[in-house]
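A protein chain is absent from this complex, but the other protein chains hold their places.
Showing subunit A:
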């Protein structure tokens, strides 16, 4: 299906970051799904592929002596600088790319036309690969205190939650329904992770519609039920991941946060992670730093500081560490929320789970974690990643920050993840690629309505097939490390060149330790076969 070219343009140059005039001329092709640039001038034919869905912006730059420049920025931080010989051609490519990169209807997304050679059964099996019920079983649920309920099967409780959620057994239907009327978008407190060792529970929800003085008996009973499900600790934490000022401002709009006086035995805490608009702006500034042509060390470090990016990463990490510590050391259950409970809440709950439980550091476990805390619990991937032509103010690198936190952990604990950086980058690419159905839409109901499970493929089997290249050769196994306790002093955070300057090959080490070790392992396997 890629044999059909919508457009073919000769005499196109692809410039590197130093815009050297020696760049060779090649041919640009547009297909229904990709932009393909072919440089056949050297001995080895070189192809550069860009998925239309990955394109976040196309700009025409001022005319130069070499021709008509087109600058393409991608959501995976690839920056391609083309110079096209003819103005007409440049304009054609520009308008085509604008249209191709901004689909309007979900049906236009790649996942609905992506059709690899695979049997119907295999495709269906792919969707069944990750079963969240098994993960709850692993935690011991259902048990005396917690149950998996289908009370939300028709989305009566919450339209953005999955049909099945985990709530305390002691929470009656009335309590659940009452609480849902008191929480923003009906996102009631539900279980995210149960720490079997001491029964402390990590739960999540959205902000209460408390305003300045409103109360809700059922919501108070809901929190009481959560607290009492953990008899090992007399109190529970309620953590609001927003800065105090923002949370307080929400009260004027009839929302806000929990009043310690109204809820028995809670300890309330603000963590102070900034909102999606601040994060969008921060990333923008970071990318500007990454694109600087030949910055001095000072330019770079000052730019990095001014972007605030690592400050935000640290804030998310600190929150995850706090939650994990509360559960593990203080044996206290924690209820986490932000505003709507689908951005910062998702970040910190998934991070805390990763810190506590080595299962989530395996291939399968990580997939489960994403399916549970991000996909099922309604992180608005479609809006946050700009899948369709929509409101630019909804776009924000929330998932990117989570992936980076995982990478930062890999730097501190090189032997504790079954997978490598490459796995993270693949997932990140596909969150934006819309090639697979997992990340389409904004919640489970969306996906059901779009009939994702019938019409598209799941990403996970495709990644599992490539385990050998995506694995971490230094992984010491499931039992080697239990919980991770990262150092979060500022110097512990590194700039992730492999993500934000991924396509600037010159900046990366010229020899890859990862590649060296993987090839050594592959060689060992062939030797083992020979010996046998």
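Everything that follows uses one rule, which is that contacts are C-beta pairs under 8 Å (C-beta built on N, C-alpha and C of every residue); 3 or more make two chains touch, one makes a residue touch a chain; residues count from 1.
Here is the rule we go by: contacts and distances are computed from a predicted model.
Novice: Under which of the names "MTMR9 protein", "Peptidase S26 domain-containing protein", "Phospholipid-transporting ATPase" or "Calcineurin B homologous protein 1-like isoform X1" is the non-displayed chain listed in UniProt?
Specialist: "MTMR9 protein"
Novice: Could you tell which one of A:300, A:453, A:478 or A:503 touches the chain left off the display?
Specialist: Only one of A:300, A:453, A:478 or A:503 touches the chain omitted from view, namely A:300.
Novice: Please pick, from A:122, A:137, A:468 or A:492, the residue that touches the omitted chain in the full complex.
Specialist: Of the candidates A:122, A:137, A:468 or A:492, A:492 is in touch with the missing chain.
Novice: Can you list where subunit A touches the absent chain?
Specialist: The list for subunit A reads 290, 294-302, 304-305, 308, 310-311, 314, 318, 412-416, 473-474, 476, 487-495, 497, 501, 504, 506-513, 516-517, 520-521, 523-524, 527-528, 530-531.
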